[in-house]
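One protein chain is absent from this view; the other protein chains keep their places.
For chain A:
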Amino acid sequence: MAFRWKNTLTSDDVTPYAAYLNRRQLMAGAAAGAIAGAMPMASRAQDALEPNTWEEITSYNNYYEFGTGKDDPARNAHRLTIDPWTVRIDGLVDKPGDYSFADILSQMTVEERIYRFRCVEAWSMVIPWNGFELADLLDWVGVQSSARYVAFETAMRPEEMPGLASPVLDWPYVEGLRLDEAMHPLTMMATGIYGRDIPKQNGAPMRLVVPWKYGFKSIKSIVRISLVEEEPPASWNVTNPREYGFYSNVNPNVDHPRWSQATERRIGGGLFAKRQPTLMFNGYEEDVASLYDGMDLSEFI
């Protein structure tokens, strides 16, 4: 069901700022709802939610299939063929099969979601995604009751992806979510940015976006979705389980072994941009904390 996630702020909540907040910022402000309740609304919190520019979002990417440099994907991803695009949906589903991207899109309701995006490398952006809820896709294909996890796989095309020649990771890139995480209203499949088709370097034609988790969970250019019973492998977790957990929820209190996660650098602030505090679950604590009730988040990283 589309439009399940709603802005909890109204223009009344931000009165002094409403005058210069456009609709876009207002929607992004939803995540700041938790902050608004706890402390006086700081203008900085609102400033921080102004979306990054198209240029920033599409020129600074981690997509190792196209190279490990931040500018490699923007330079190399044009080689990727995204039309036609087929997604295999299999495992514990009622209607398994090879679905064309066009078929999927024809069944889904695309909406705009402005989310914070926090990379495990301690930088962040705010991105106006277009896409649909993953839950809608899963409902469409019918999830069987024995399914507990969703596994995802990125395209692996050595002739189009020069980065695959390097054994940085065990290709293809794979990721996974627990079924309740996958069905959460915040979890989406992004097909666009700023109302335009999502660029190849950002994971065209269709990528996962899980805004309360570190960016690498949001797997790009998906060719396969499998409903499974057991926790599926996740590429970075397989490569280095000590540094990249299966859950990888944004958590300022649990450091990555090689750097602190307490603060982040907002991309686009220029040379002297001040670090900002990282929010629990990337600011979506109110929405998702209950998914992890009773779990020690310093253990289940």
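Side notes on the structure shown:
FYI, a residue touches a chain if its C-beta (ideal position, glycine included) is under 8 Å from a C-beta of that chain, and two chains touch if they have at least 3 such contacts; residues count from 1.
In this section, contacts and distances are computed from a predicted model.
Taking the options "Protein-methionine-sulfoxide reductase heme-binding subunit MsrQ", "Succinate dehydrogenase cytochrome b subunit", "Acetyl-coenzyme A carboxylase carboxyl transferase subunit beta" or "Glutamyl-tRNA(Gln) amidotransferase subunit A" in turn, only "Protein-methionine-sulfoxide reductase heme-binding subunit MsrQ" matches the UniProt protein name of the chain that is not displayed. Across A:81, A:109, A:146 or A:239, the residue that sits in touch with the chain not pictured is A:239.
Take chain A: the residues that touch the chain left off the picture are 52, 55-56, 59-60, 64, 68, 70-71, 121, 123, 166-169, 236, 239-240, 255, 257-260, 262-263, 265, 267-268, 270-275.
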